[in-house]
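Shown here: the complex without one of its protein chains, the others still in place.
Order of writing sets the chain letters: A, B and C. Residues in each chain are counted from 1.
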Amino acid sequence: MGFLTQYVIPHFNFWIYVILLMIGLYAMITKNNLIKKLIGMSIFQTAIILFYVSLGAKEGGRIPILTGEVLYAEKKAQAVAYGGEAAKGDAADLPPPMEKESDSADLDDGDLTDELLSYGKNFGDDSDDDDDEGIIDPDAYANPLPHVLMLTAIVVGVATLGVGLAIVQMIYREYGTIEEDEILAKVKKGEGKYG
Amino acid sequence: MKIFGLLAVFVTGALLISAVVDFPDFGDPESPANAGEVATHFVEKTYEETHVPNMVTAVLADYRGYDTMFETVVIFTGGVAIIAILQGLGLRRKKGMVPTPPRAEGDHHDIIIGTTCRILIPVIQLFALYVVAHGHYSPGGGFQGGVILGASFILWAIARDLDAGLARMPERRFLVLGVVGILIYGVFGWVAQFLGANFLDYSVLHEVMPATDPIMARYHSMLGVEVGVAFTVTAIMFAIYAHLSTRGELEGGL
Amino acid sequence: MIWQFDLILLVFLVVTAVIALRVRDLLSASMIFGIYSFLICLLWAEMGAVDVAFTEAAVGAGVSAVFLIATVFNTSRRSSD
Partner (left out) sequence: MVEQLPAIVVLTPMVAALLVTLLGLRRRAWCFPVVIVGLGATLAAATGLLVRVYRDGPVDYFMGGWEVPLGIGIQLRVDGLNALVLMTVAVVALIVGVYSFRREEDVKVPAKTVPFYTLFLLLVTGLCGITITADAFNLFVLLEVTSLTGYGLVAMGSSKRGKVAAFNYVIMGTIGASFILLGTGYLYIQTGTLNMEGIREVIEAQDLFGSTTIVVAFILMMVGVFIKMAFFPLYGWLPNAYSYCPSTTSCILAPLMTKVSIYIMIRFMLGIFGAEYVFQAHATAIVVWLAVLAVLAGSLLALAQVEIKKMLCYLIVAEVGYMVGGAWLANHWGMVGALYHIVSDAIMTLCLFLGASILWSRLKARRIDDLSGAFRKMPWTMSAFVLGGLAMIGVPPTSGFFSKWYLIRGGMEAGRWEYVVVLLVSSLVNAILFFRIIEIAYFGKEPAESHGGAHGEGDVEERVAAPRVRLVALWAAAILVVLVGVFNGELVSFIEKGLEGIPIIGNVGGGN
């Protein structure tokens, strides 16, 4: 029980990921049917995705999309910080970009544009313009980075699956079977003949 | 073989488990991965730097845009590889290789299925375009939208037959659309390079785009990039289906 | 994130994974693999990864399953293990 509470319960997602990964790997290595192998491969890959998503999950973390009041507050802060006078009036329905352009056209936007430009150039080091600090609580949102990585991994997975299936079809066309042992037997029989 | 496989699996499992014990707790907001500089930066600064409320979209299309471009290339590569393996792209129907398996008995063009699909597919496609375009505010983006759009073509090809699908998207267009998608993506990078910034640095694009400032330029560029991804994914998904369902002969189908 | 829900989904996942690999009819295996993908999509939505869930719903439960079925249709439906 001590083992369970100490090692399993706090990490149960990770335990399941390992189990799924083992199932997938086992199928990839030992299954005889080629399509089964590919299904195993997909399970193997989803297990890895499960691992990544689990590591980015947060207790009480929301989906990583700003909505509602936080978005409103953020918008307001941005408008005040960068829109200057232009957007101060009604930050609630923040001007879409086009309107904003026409808005600021009335103003003498010469140095405003300059400011924006210089802002764009060096926004890496904005450590000291923290006037919006605290609007977004980083702990309230799930970590977006693993999600991004896993989108890519899913794409890679489906591409690999497709290529694998195409090869399976070609093997079936050449050998008339998708059982590995039968294919190997036929290969052995055809040994010596090339091609 | 079985024993060896089992051994390999258990060794791997034991290895992975041994580290799991060392991990931070599941869902711990203070774990290095979640509280690290990079992750906090993404959560806190994304809106400020890109005006995109969906952090995943922003990170995907901007911060890690280079990855996403190659993700698109991966899809394209997969499509080309599948076409190559199944020996497609003769751009003419190949006959006499292996006869296509006999079709199931009965009327294939079922009227109920056909009508339902006719009604459903425009809705699906509209939804797909919405997903592509609205990725900044809600889950979705070029990839998801592209898959759904591709799936609508696949659905049409399944409901009628492959020729009906190919009439909408001919064989020649598979790869052309795939290439166009990646090129759309690349153009945003190359223009940035041309303007003296690094590849995919959208902020300088406000000089050539109807965007007021560097941040809005990022915002709009991401949309453009997503459209590029959607192009490639749509075309390649349908291409993969068309080739896989007919063994590369593009005749018959499911 | 609700851990009970999480746990139930995880258990289902393992079960469907095992069934998908054990069933001898490849068409059933493909369908069960689609179910597996759908469950994992739910799991991700539940963990806050909506974008991943969306992708998995479109790719895993949708397109992948179609690809698998297309291949099963063009090859053989029986599996020896």
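Going forward, a contact is a pair of C-beta atoms (placed from the backbone, for glycine too) under 8 Å apart; a residue touches a chain by one contact, two chains touch by 3 or more.
Since we're looking at a predicted model, the values are computed, not measured.
Partners of the chain left out, restricted to shown chains and counted across the full complex, are A, B.
Residue B:L183 is the one among B:L126, B:L183 or B:V208 that touches the chain missing from this view.
Considering the full assembly, B:A35 is the residue among B:A35, B:I113, B:A133 or B:M209 that touches the omitted chain. Against the chain not displayed here, chain A makes contact via residues 25, 28, 34, 37, 41, 44-45, 48, 51-52, 55, 124-125, 145-146, 149, 152-153, 156, 159-160, 163-164, 166-168, 170-171, 174-175, 183, 187, 190, 194-195. Where chain B meets the omitted chain, the residues involved are 15-16, 18-19, 21-24, 31-39, 41-42, 62-67, 70-71, 73-74, 76-78, 80-85, 87-91, 172, 175-176, 178-179, 182-183, 186, 189, 193, 197-203.
To be clear about the criterion, only the chains that are shown with their structure count from here on.
A count of C-beta contacts for the chain pairs B-C and A-C puts A-C on top.
A centroid comparison over C-alpha atoms places C as the chain most distant from chain B.
Rounded to whole angstrom units, the spacing between the C-alpha centres of chain A and chain C is 19. Chain contacts: chain C has residues 1, 50-51, 55, 59, 63, 67, 70-71, 74 touching two or more partner chains.
Contacts with at least two other chains are made by residues 12-13, 19, 54, 56-61, 63-65, 141, 146-148, 151, 155, 158, 162, 165, 169 of chain A. Within the complex formed with chain B, the chain C residues making contact are 1, 50-51, 53-55, 58-59, 62-63, 66-67, 69-71, 73-74.
The part of chain A that touches chain C in the complex is made up of residues 12-13, 16, 19-20, 23-24, 27, 31-33, 35-36, 38-40, 42-43, 46, 49-50, 53-54, 56-65, 141-142, 146-148, 150-151, 154-155, 157-158, 161-162, 165, 168-169, 172, 177-179, 181.
Put simply, chain A touches chain B in their complex at residues 7, 10-15, 18-19, 21-22, 25-26, 29-30, 54-61, 63-67, 71, 74, 78, 82, 97-98, 100-101, 104, 113, 116-117, 119-121, 123, 126, 132, 136, 138-139, 141, 143-149, 151-152, 155-156, 158-160, 162-163, 165-167, 169-170, 173.
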